[in-house]
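Subset of chains shown; positions unchanged.
Naming follows writing order (A and B), and every chain is counted from residue 1.
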Amino acid sequence: MNIQKIEDLLKKVKSGKTSINEAMAQLKSLPFEDLGYARIDHHRSLRKGFPEVIWGEGKTSGQILSIMKQMKKRGQNVLITRLEERKAKAVQKIFPKSQYYPRPKVLTYLTHPVKLDGKGTILVITAGTTDIPVAEEAVVTAQFMGNRVETLYDVGVAGIHRLLSERTRLETARVLIVVAGMEGALPSVVGGLVDRPVIAVPTSVGYGTSFGGITALLAMLNSCASGVAVVNIDNGFGAGYMASLMNRM
Amino acid sequence: MNIQKIEDLLKKVKSGKTSINEAMAQLKSLPFEDLGYARIDHHRSLRKGFPEVIWGEGKTSGQILSIMKQMKKRGQNVLITRLEERKAKAVQKIFPKSQYYPRPKVLTYLTHPVKLDGKGTILVITAGTTDIPVAEEAVVTAQFMGNRVETLYDVGVAGIHRLLSERTRLETARVLIVVAGMEGALPSVVGGLVDRPVIAVPTSVGYGTSFGGITALLAMLNSCASGVAVVNIDNGFGAGYMASLMNRM
């Protein structure tokens, strides 16, 4: 709540245009809405520049539909992550224009076209083919948030020439998202080749001591390349969101 | 090595201006220099946009001086991190104009003034006073790399009003670095208040189950706020570098 608004309010109180009770109410009324089980933050699109994203895991289809109806009423685009196929189908019956991406388990519903306000290209890179579902969560998120997105898949460090042959694309991207499981080495190599920020996404791809992505995460946190920051394991959404914030700058 | 240079080189080979042996040599000679124990990457400032930063830990004063002389010869500014006071003093005898920051253990040596090419302000925030040395590593790094930096210290979540009273400063920063130990909750709260990217830096501040920063790191990776990415524990330098890349965008 910004300073100007408070000043205006106080002036109205002084002048009698606004009663004390009304002023009290305005100072207290915060811009969110209570559905009983979930508080939708409608002003978030103002405050953070994006609509509220819904985390689908652990919510029933009924709860999700109820939230979507509220958001539709206000004309907001909707992005739901970690939504099982079964629930997505229930949603699509009511919202047939919504689009579901089964690999990353993401659903989008557009009440108005996405405005392309990202300034450059976001490049999403994976080390292997098994990392692609996580990468696609980042792709869909970044596109939903108004960015041009390109992809470069299966260029892991064990065949370093595959990556090096694409240096032009690396160098022209404005933000890079690098997705890797196993030993998680790819962000270090990419980070050493470009002068743009790299968002590293560890995946749970691997077996044995990959520990569900912990090894990749640790490797990324210890990157000997500068300009690399890390998000949670398998958090393609978080990487896409962070990249979108950067690409607006 | 970019495409244009190779094309030029091939043209010269074709025209006979460059012999095959010379072309071979140029294709092979990569722009780094071998000091025996350390390979300085002089073209890094071209490739990544910044000079090579030297990690002081585990290097002798002699090695550091030798690297600094090479870099001075080429007119590059120098940043040395994790440099013990004892070694810093040895460096300052030879390079009296170098500046040493004892709390973050960073030394800078400028051969030319830093050019202020960051587009906005980087705001560095700490949860407690004990987190300040790590924050200062970020501050010095970001300033060295050409950014305006502001600080907001000791605004941890147990007294949330301390943070909220500074919302104007939060909202006007272009990039935010949030430094916290213990439960590492501050980046989540800050991330929920701003629409700019937040770089979270866990610190080793705490005791018992803080596990030298692991608790703060895990909390930051699991932030319920979007737009937060994380660097290694106590890695103020990495945060400052990442923020600098962003602030140039």
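The working rule: a residue touches a chain if its C-beta (ideal position, glycine included) is under 8 Å from a C-beta of that chain, and two chains touch if they have at least 3 such contacts.
Source: prediction; values computed, not measured.
Total copies of the shared sequence across the full complex, per this structure file: 8, with 2 shown.
In this text, only the chains that are shown with their structure count from here on.
Matching the C-alpha atoms of chain A with those of chain B calls for a turn of 180 degrees, to the nearest 5.
Rounded to a whole number, the gap between the C-alpha centres of chain A and chain B is 25 angstrom. Taken together, the chain A residues at the contact with chain B in this complex read 2-3, 47-50, 53, 119, 168, 174-175, 192-197, 199, 217, 221-222, 226-233, 237-239, 241-242, 245-247, 249.
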